[in-house]
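Here the complex is missing one protein chain, while the rest keep their positions.
In this document, chain identifiers A, B and C correspond to the written order of the chains, with residue numbering beginning at 1 in each.
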Amino acid sequence: MIRHHLILRVITKMLIGPIMLFALYVQFHGDYSPGGGFQAGVIMAVAFIIYGVVFGLATVQQVFPPWLVHKLLALGVLIYAGTGVVSLFLGYGYLDYGAFTPDHPEHGQHWGILVVELGVGVTVTGVMVAIYYAFAARTPAISDEDW
Amino acid sequence: MDQNHDDTSAFARVLLLIGSPRAFAVLVVLCAGLFVADFLYHKHPYFEVEEVPGFYAIYGLAVVAVFLVAARLLGGVLKRPEDYYAPNDVASEPYPDESRADG
Amino acid sequence: MVELVPPFLVYFLGAALLPLVPGAALRSALSLLVPVIGGWLIWTMPTGTHDVVTLMGVDLTLIRNDRLAAIFALVFSFAAFVSLVYAWHVRDRVQLVATLLYSGSAIGAVFAGDLITLFLFWEGTAIASVFLIWARGTEGAYHTGLRYLVIQVASGVILLSGAALFWRETGSLAFDQMTLGSPATWLIFIAFGIKCAFPLLHSWLPDAYPSATVTGSVVLSIFTTKLAVYALARGFAGTELLIWIGVVMALFPVIWGLIENDLRRVLAYSLIGQLGFLVVGIGIGGELAINGVAAHAVSSILYKSLLFMAVGAVLFRTGTARASDLGGLVRSMPLTALFCLVGSATIAAVPLFASFATKSMILSAAGYKGYEGAWLALVAAAGATVVYTGVKVPYCAFFGADSGRRPAEAPWNMLLAMGLGSAACIGIGVFPGAFFALLPYPMEYDVYTVAHVITQLQLVAFAVLAFVLARRFGYLPTETRSVVLDSDWLYRRVLARVIGGLAQGMSIAWAGGVRFQEAWLNRVILRLYRSHGPASRMAQSWPTGAMVQWVAILLAVMLFVTFLA
Partner (left out) sequence: MATESVVHTAMTLHDHLPVLQILVPFIAAPLTVFIGSRALAWPISFASSVVSLVIAWLLLMQVIDGDVISYHIGGWAPPLGIEYRVDAANAFVVFLVAAISVVVLPFAKVSVAYEVPLRDHALFYSAYLLCFSGLMGVAITGDAFNVFVFLEISSLSTYVLIAAGAGKDKRALTAAYDYLIMGTIGATFFVIGIGFLYMGTGTLNMADLAQRIAAQGGNRTIEAGFAFILVGIGLKLAFYPLHLWLPNAYTYAPSAVSAFLAATATKVAVYVLLRFCFTVFGPAFGFEVLTLQYVVLPLAVVAMFASSFVAVFQSDFKRMLAYSSIAQIGYMLLGIAFLTETGVTAAIVHLFNHGITKAALFMAVGAYVLRAGDTFYNDIAGLGRKMPWTSAAVVIGGLSLIGVPGTAGFISKWVLVQAAFEKGWWPVALLIVASSLLAVIYVWRVVEVLYLQPAREDSTATEAPLTMLVPIWVAALACIWFGIDTDTTLGAARTAAAGLLNLPGQ
């Protein structure tokens, strides 16, 4: 474990909280202001990646184990698609969020987009972290026998 | 029916008469009779040539004679040894035993 | 829509199921049911077209039943039954299946209402029948079968190309009366002609039929050529060219029949001769001639299969059908000899036998229409037939010089089959009126006139007399073991040598030809291998850069072309 870079480590620890908070801000204001699931997901992933960069892969994988990454990755898609399925079960078209508040379609759409964006955010977080894991954990060059 | 194959059966002997000299005599008499008969009835010919007395008799005799001569001449030209086409032909092969096992 | 059970289906089902039946006797017994059921279906089938199925947008008429088709189908069924009785002793499943598929295809072809269906069954007869030759199991039979198959399949291919052209020309695939003139009809005509053994297209027949098994030749003699006769009668009735083709067909086999040593080959040539009568009849056209063709086709199936059965029984018992090795067999095979004589009498058109009634119709038709030349030729052929088949076959096998062979009488099933055939030959000869009722067209035709009986007897008697006299004076062609050349010599010998370009006997010529072709082919293949083989530019894994290059090139080409427009 790298014991130098004290400043970096301190600063990182300080930054991670605000980064996550900012991610949530971008996430939940996505429907009215610039932002949304994609951006929020990346920002959220940054919080983990920077932690991994500074403190090492093993440490970050204790916090955010790869299996959980996989689950989140899938969960986000399920949230997105599930929203559509719910509207479908309510007798509306697929992803017709008007279904949630039949009297007030606009409200329903608001709710719907919020949930969908959440799904996007979760998946993007998962994907970014998974890509980081994949690259950071690269096994050594393939030995000759494997070819 | 007679199942005895060793001796010539009575039935076979009757059939063998066909090849006997007496049969030839019968044939000659029959031919003569038929030729004469041609004068005794009224024909309905399609063609004039049919009205010639004994036309069919003469024509049949002549045709066969011509063909026999032709066959003799051509036979000398066309005959080849039995294995001429062998092994691509069955001519020189013995016929295989028919009692082959159930395929 | 399939409304009726097509008769060929019974045969095909039989061919599929019978091999599974255990027990040879049971199998043979059950196989007899097939033509019985098939025949019953044909007998009860209403006239008209039925069972039109659509295949790839083409309407196939499986059944077009009229009186012309029905009589051919009925005699096919009867002959199939008789040959299955004759083959009772055969344990070989392949021959049984081949026989059933072959008869089924022939019957299917007879009912075919369009050229495509006809083509399918046409090829079916070719492919099924070759197994009857291969079943002999010798090397020569294998080669003969291949030659046979190539020619038969070629006939089918020519038929198909003719049908395709016909469809382009007329927009119809219906199999009906056609007139020669366009390439399409000529192709169809030639396809029929190959199977009908037109002169120079005939050599497959004397090559293949005597090479089959004992039962195989009987079956072969029934279907293929008569199917072709039916097809010609259906498609080209009244085509004058056929008269002259038929005349040649009736006359030239006489010579070969007289020279040939193998009795089954003699019968094969005489089969061509009888086809000549039928072809002339088709060429004359008109109701009487077509009736005559149908009737004579029936009787020629009967007596020809009867003769093949008799010679086959001799072959079965003695292992040879060479005239030079036979003679005097009447002493131990009297019944076979008797049936053979019935067949001979029938082919010689002796009164009271089937041909007397049927052949005369064709001659009368020639007479009515005034084709004197054709008429004279046919009478000559009829006279010669008496000798080269009617006398020669029984004389060489059963009478003549005693070969000393004393084989056992033919097995009971063969005798029964020959008996059935003989009964039919005599039945038709004695009661022609009942038989004429089955013919395609209604007619008034009196067979047993005094003139007819006497003139025919004259012809037969004097022909026999000529034969006997020739024998007396030693003028008969000598029967020696030999091969007699026919037009197949052109492709089996001359062509082979021309291709080979080497004159050291056929096998060397072949080997040389193959070597030469191999060298040439090898060069081509090597070149292709260099350009397309696994290690070539074409087949190797390309770097992505090269793939992208192609993308760029193709895009450029496409942009250029689209902007050009």
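Keep this in mind: contacts are C-beta pairs under 8 Å (C-beta built on N, C-alpha and C of every residue); 3 or more make two chains touch, one makes a residue touch a chain.
Nothing here was measured: the structure is a model prediction, and the numbers come from that model.
Looking at the complete complex, one finds that the omitted chain is in touch with A, C.
Of the candidate positions C:Ala29, C:Ala401 or C:Leu554, contact with the unshown chain belongs to C:Leu554.
Note on the undisplayed chain: of the listed residues C:Leu55, C:Leu200, C:Val450 or C:Val514, the one touching it is C:Leu55.
Listed by residue number, the positions of chain A touching the unshown chain are 67, 70-71, 73-78, 81-82, 84-85, 88, 90-98, 102-103, 105-106, 142, 146-147. Residues 54-57, 168, 528-529, 531-534, 536, 538-539, 541-542, 544, 546-548, 550-551, 554-555, 557-559, 561-565 of chain C touch the missing chain (whole complex, contact as defined above).
Everything that follows uses one rule, which is that only the chains that are shown with their structure count from here on.
The mean-CA centres of chain A and chain B are about 104 angstrom from one another, to the nearest whole unit. Distance between chain B and chain C, defined via averaged C-alpha coordinates, is recorded as 24 Å. One finds 82 Å separating the Cα centroids of chain A and chain C. Not a single residue in chain B touches at least two other chains.
Listing the residues of chain C that touch chain B in their complex gives 24, 90-94, 136-141, 143-144, 207, 210-211, 213-214, 254-256, 258-259, 262, 315-316, 319-321, 330-332, 334-335, 337-338, 341, 364, 366-368, 370, 372, 375-376, 379-380, 383-384, 386-388, 395, 398-400, 406-409, 449-451, 454-468, 470, 475-478, 480-486, 492-493, 506-507.
Note for the complex: chain B touches chain C at residues 1, 3, 5-6, 8-9, 11-12, 15-16, 18-19, 24, 27-28, 30-31, 34-35, 37-38, 41-44, 46-47, 49-50, 54-61, 63-65, 67-68, 70-72, 74-75, 78-82, 84-96, 98, 100-103.
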